[in-house]
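First comes the structure, then the notes that go with it.
Only one protein chain is missing from this complex, and each of the others stays in its spot.
Now for chain A:
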Amino acid sequence: MSGPSDFQPSNPALQWIERRLPIMGLVHSSFVVYPTPRNLNYWWTFGAILSFMLGMQILTGVILAMHYTPHADLAFKSVELIVRDVNYGWLLRNMHACGASMFFFAVYVHMLRGLYYGSYKEPREVLWILGVIIYLLMMATGFMGYVLPWGQMSFWGATVITNLFSAIPYFGESIVTLLWGGYSVGNPTLNRFFSLHYLLPFVIAGVVVLHVWALHVAGQNNPDGVEPKTEKDTVPFTPHATIKDGFGVACFLLLYAWFIFYMPNYLGDADNYIPANPGVTPPHIVPEWYYLPFYAILRSIPNKLAGVIGMFSAIIVLVFLPWLDSAKTRSSKYRPLAKQFFWIFVAVCILLGYLGAQPPEGIYVIAGRVLTVCYFAYFLIVLPLLSRIETPRPVPNSISEAILAKSGKAAASIAVALVAASALFLGSLQDARAEEGGPKPPANKWSFAGPFGTYDRAALQRGLKVYKEVCSNCHGLSYIAFRNLAEAGGPGYSVAQAAAFASDYKIKDGPNDQGDMFERAGRPADYFPSPFPNEQAARAANGGAAPPDLSLITKARSYGRGFPWFIFDFFTQYQEQGPDYVSAVLQGFEDKVPEGVTIPEGSYYNKYFPGHAIKMPKPLSDGQVTYDDGSPATVAQYAKDVTTFLMWTAEPHMEARKRLGFQVFIFLIIFAFLMYFTKKKVWADSH
């Protein structure tokens, strides 16, 4: 890309433009004829995957912003309405929320690839530093985006992270006030976070252009870490790299779609389905998984200021990497020691991530400190030392020579990775769940589980009956409208039935022309009313604890599954923690408090409720609700039916999600195969 392009379009109109703005020449030289090292492996496609994900996040983000309301009173509701009412809103939201995780996953692979193959070394230092800047911007953007839904985790995450700045001596408090725009995290904070969350991706895109520019000046690094010398070492970017990247993106899309369609809440925190409440803090405040290693470093240093400095230095140290590692050999492929330390470093990062998700107590704190030391030691001791003492293996003279000598060396690094992964498994089998005590809710069989799960219509109708006759005395369903009862994928009522159901309810409306509030019969467009006029009244009627709204209860009450399980859950698609929990709590009441357990006055013993003292009296007993379809009138059946119903109220479009997901998967698999064979054809000529 150095020097003026010799690209000349044949069309005179294009020639006219090209003479005045040589943009086609730029594209041609950067993305068509650009010489690409021919030994690039698939770790190099993550650059393209990242460009794709950035585009995806901007596109879905711009669209979500069309439906989102950045106001403390409305933000949570607007997100819920996006998912429930906007056409394909659930899809766009999942794409954006899971997309953030995919983006970070890809950037970590991209960074580790750079680390392993020495892509930061001379002459690519600026390229690397630009990358670190992009990563910092991504972290800021991701954090502010997570705040926007204004759930419990959003609110408390924002509080905790902004409070980091209060560690700064002298100015800390004023800086935090400046960030908040108030006395605490509140509406001004949300407003500015929204503005910045919208702005920063475009800044990222700008730095990405610089990053790619710097890349094209220095040329791409490659797995052997030798610069291309002759024509034989390279292939033209198009079609070779283009098709290979295309195939990489297609495979990545399969993973992405798995999350979007089958595991949309896998990476999220259940507490974020509870609206932000400045008066109650969740038991554990945990950031999104991609910040966990840094969060662990923050917590393992017992001094506030030092912790913050430690956390930020963990990222800033990357900037100095080109000078910390002064080894002449670029690629760890030819550095036997560096290779091993690299994998140890990867394991350290993953373990730190695991610790970041654990409560900061006992063994976790000690382990966190040890690993924090290891993390910094890798950059500050191991790499500088290695570059002095290590004798690298001989590097091939050229890329084409390296290709000819290619053998099964890859197996070694895979073996090391496997060892690291299994060490992870063994190292953390003692489960963090133990400390919460009490039995775990038993796993039920739900008709809606799995990739082809659908709601049992009869159970939905019975569940609605139980809700109406029992639960609705205390709990509202404020995100469900009567019209939803007649929608596809719901209890299967007709429009007329839903309207008739609605008209049984008295809805407060007004003010009318006389300025008075009045009551009228419910209409399909109305939402299920809450039995209390406001939260204070609900509290007063229930001994101080406001009964939560039930629209999201099955999402907001899921429990963590602990280390080994969450890995299996990814494959088995186990997403039913919430319903399992709700149905267990409904059945977990016991009249006799067991020996040795004391519960406060005015509360009831429940086997499955955390702490076992629940304020809600036993709501269900056998025979309480009559079923006309012959189903047993037992507590177990009621619990199952009402939980099914509440699952539907939490996600009315679940069936559409799974159905579309199946179609998308069929398409993507076929597409990935086609891409693979096309890629093989294109590359067949150049080996």
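Operating definition for what follows: a residue touches a chain if its C-beta (ideal position, glycine included) is under 8 Å from a C-beta of that chain, and two chains touch if they have at least 3 such contacts; residues count from 1.
We take it that contacts and distances are computed from a predicted model.
Set against the options "Hydrogenase formation protein HypD", "FAD-dependent oxidoreductase", "Sulfate ABC transporter substrate-binding protein" or "Ubiquinol-cytochrome c reductase iron-sulfur subunit", the UniProt name belonging to the omitted chain is "Ubiquinol-cytochrome c reductase iron-sulfur subunit". Across A:D6, A:E361 or A:D685, the single residue that touches the chain missing here is A:D685.
Taking the complete complex into account, A:L81 is the one of A:L26, A:L81, A:L196 or A:A377 that touches the chain left out.
Between the chain not shown and the residues A:L50, A:A75 or A:L92, the one that touches is A:L92.
Seen from chain A, the chain kept out of the figure touches residues 59, 63, 66-67, 81, 84-89, 91-92, 246, 481, 483, 487, 523-525, 667-668, 670-671, 674-675, 677-678, 681, 684-685.
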